[in-house]
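Missing here: one protein chain of the complex. Every other protein chain is in place.
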Amino acid sequence: MPQPQDYQTLLPVIVLAVWACALLLLDSFLIQRKGLTACLAAAGLAITLGLTLSQIGRSSSGFSGMVVLDGFSTFINALQLVSGLLGVALAYAYVKRMGIERGEYYTLLLFSVVGMMLMAQATDLIVVFIALEMLSIPLYVLAAFNRTQAASEEAGLKYFLLGAFSTGFLVYGITLVYGATASTNLSAIFAAASSTSNLLLTIGAALILVGFGFKVAVVPFHMWTPDVYQGAPTAVTGFMSSGAKIAGFAALLRVFATAFPAIAADMTDILWALAAVTMILGNLVAISQTDIKRMLAYSSIAHAGYILMAFVPYGNPAVAPVSIAAGLFYLAAYVITNFGAWGVVIALEQPDGKGLQISDYSGLFWRKRGLAVAMTVFMLSLIGFPPTIGMVGKFYLFRAIIDGGFTGLAIIGVIASLVSAFYYLRVVVNMFMREGEQKIEREFWLDLTWGAAAFLTVAISLAPGWLFYLASAAGLR
Amino acid sequence: MVPVNYYIILSAILFTLGALGVLVRRNPLIMFMSIELMLNAANLAMVAFSSVNHSFSGQIFVFFVIAVAAAEVAVGLALIVQIFKSKHTINVDDVNSLKG
Partner (left out) sequence: MTAAQIIFLITAAVILGSAFMVVTTKNLVHAALWLIVTLFGAAVLFATLNAGFIAVVQVVIYIGAIAILFIFAVMLTRRSMTDTGPGLNRGWWLSAAIALLTFGGLVWLVSGWGGFTKAAPAYPSGFDAVAALAHALVSPEAFVLPFEVASVLLLAALVGAVYIAFQRKGEE
C-alpha cells in the first residue's frame, strides 16, 4: 500500500484531480448555470492553492522517488494555481460573450493544471512524460474550443500536430537517456551519468530539450506560437501562454539540474545559443505585427528567451542558485504582467473578432482611463521599464547572468529589450496620441483581473525583496 | 543472435523517416501517421534497451507511450474530422486563414 507520506507529497495534485473529476459529473446537472461551474472550478483551485501554501517549508518524496515535494515545486505550483485562477477569471465572461460557455472548458482547464503541477513535482522521466501529456491534451482541445470560428479549430489542429511532433522528440530523448543510464529516475540518471560520460546521453538530453523547447516556444521551435495564440480563444491564450511556459521551464530545470549536471559543459553552449536566438528573433519579428494577439505571441517567445537565459549556467553550483532564483522571479513577473495584458485584450475584443488590431487601441485613454493606464503599465513591464515588476525581474536576471560570466548574453538581452521598447511603446502611443473609438466590455471579474495585475505589477516592484526571497528559497539545491 | 545495436540503428532510421514525413507532407492525417512512426521508433529502441538492461522500466515506459498515443489519437482525429466537416478539406495548404 502507498504510505501516508506518498499522499502528503502529492496532496494538492490529488485533490485537484479528484475535484476535476467531480466537477465533470456535477457539470452535467448544472445545465443552465455554467457560471456556477466556473465558480466551483475556481473554488477547487483556491482550495488547492491553500493546501499548496500550507506545504511551504516541507520537503519529502513519494511513490518511491517518482515525485518530490520541495521549495521549488511549492513555488511553481503556487504560481501555476494562481495562473489557473486568473485563467478562470479571464474566461468567465469571455466564454459567455463568444457563445462558447460550456462546462467542459473549466474541467479541461483543471485537468491541464493537474498536469502542470505534476510536472513540477516529477522526478522520474516517465512521470514527466505523462504529466506533459496531461497538460497538453486539454490545451489542444481548449485551443480549438471556439467551434464557431475556423481560426480556433485550425489553431487546435496546428497546436496538436506540432505538440505531438515534439512529444516524439521527447520520447526518443527519454529513450536514449534510458539507453545510456538504464534508468528513468532523475537521481539514478545523475548517478549513472557521472560515472560514464557519453554521447548517447548528450544526444538524449538535447532531444529532451527540443521536446520542452516546443512547449515553451523557444526559437527555432516556435513556429506554432503566433498562429495558435492568434487563433485560440483569447482567454485560453492567456492561460496557455503562462501555464504551459511555467510548467515547461519547471520540468526543464528539474530534469537538467537533477539529472544532467554531468553534461552541463555541452548543454550550456546550446542553451546560450537558444536563449540568444530566441530573444533576438522574438523581438525583431514582433515589430512588424499589427495584430495584438500575434504581437503578444512574439513577445511571449522573446520572454521565453529571457527566462531561458537564467538556465544557462545550470551546472555551475557557484552561480546556478542565484541565476535560477532570478529566473523564477522573472517567471512570476511575466505571469502577472502577461495575464494583465491578455485581460486588456479580452476587454477590447468583440464577439465578431474585431478589436484585435493594435490600431483599435487608438484613443483608448480618452475613453477608458483605467484600462489604458493598466495597459501602459503592462507594456512598460514587458519592456522592463521602471516602476514595474518587469524592470526588477530584468535587473535580477541580468545581474545574475553577468555574475555568472555571460556578459555577452546579457548584452544581447539588453539590446533585445531596447528593440522591444519600439513595439510595446507603439501600443502606448496609440492609446494616448491617436484618435479612435472602441467598444469596451465591462465585466467584474475581468476588470478585477487586469486591475489586480496592474496593481501587483507596480506594487511588487516597490518591494520586490519578499518575492525574490521566496524564489531564492525555491531554488533547486 | 542479433546484437541490440542493430535494433537501435533500425529505430534511428524509422525515427528519421517519421520526422521527415511530418516535415515534408502537407496532409494532417499523413503527418499524424508519421508521428506514430516516430513513437514506434522510440518504443522499439526502448524495448531493445530494456531487454539488454534486464530492467522493466523501459517496457513500462513503452506501455505508457502506447496509452498516450491512444489519447492523442482520439483528440487529434476528432479535430481533423471536425475541420473536414466545416471546411471540406484538411490539406494544410487550404487550412490557412491564419497567416504564418
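In order of appearance the chains are A and B, and numbering begins at 1 in each one.
Assume contacts are C-beta pairs under 8 Å (C-beta built on N, C-alpha and C of every residue); 3 or more make two chains touch, one makes a residue touch a chain.
It should be emphasised that the depicted structure is a prediction, and the values quoted were computed from it without experimental measurement.
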Among A:Thr37, A:Ser83, A:Thr107 or A:Thr388, residue touching the chain not depicted: A:Thr107
Of A:Met134, A:Leu252 or A:Leu364, the residue in touch with the unshown chain: A:Met134
Touching residues (missing chain, whole complex) on chain A: 1-3, 6, 10, 17, 20-21, 24, 63-64, 66-67, 102, 104, 107-108, 111, 114-115, 118, 124, 126-127, 130-131, 133-134, 137-138, 140-141, 144-145, 147, 156, 179-180, 198-200, 203
Interface with the undisplayed chain - residues on chain B: 1-10, 12-21, 23-27, 29-30, 32-34, 36-37, 40, 43-44, 47-52, 54, 56-57, 59-60, 62-64, 66-75, 77-82, 84, 88-93
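To be clear about the criterion, only the chains that are shown with their structure count from here on.
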Chain centre separation in whole Å, for chain B relative to chain A (CA means): 26
Partner chain A, residues of chain B touching it in the complex: 8, 15, 18-19, 22, 28, 31-32, 35, 38-39, 41-42, 45-46, 49-50, 53, 55, 57-58, 60-61, 64-65, 68, 71-72, 75-76, 79-80, 82-83, 86-87, 95-98, 100
Complex contact set, residues of chain A against chain B: 125-126, 129-130, 133, 137, 140-141, 144, 147, 150-151, 153-158, 160-161, 164-165, 167-169, 171-172, 174-176, 178-179, 182-184, 223, 226-227, 230-231
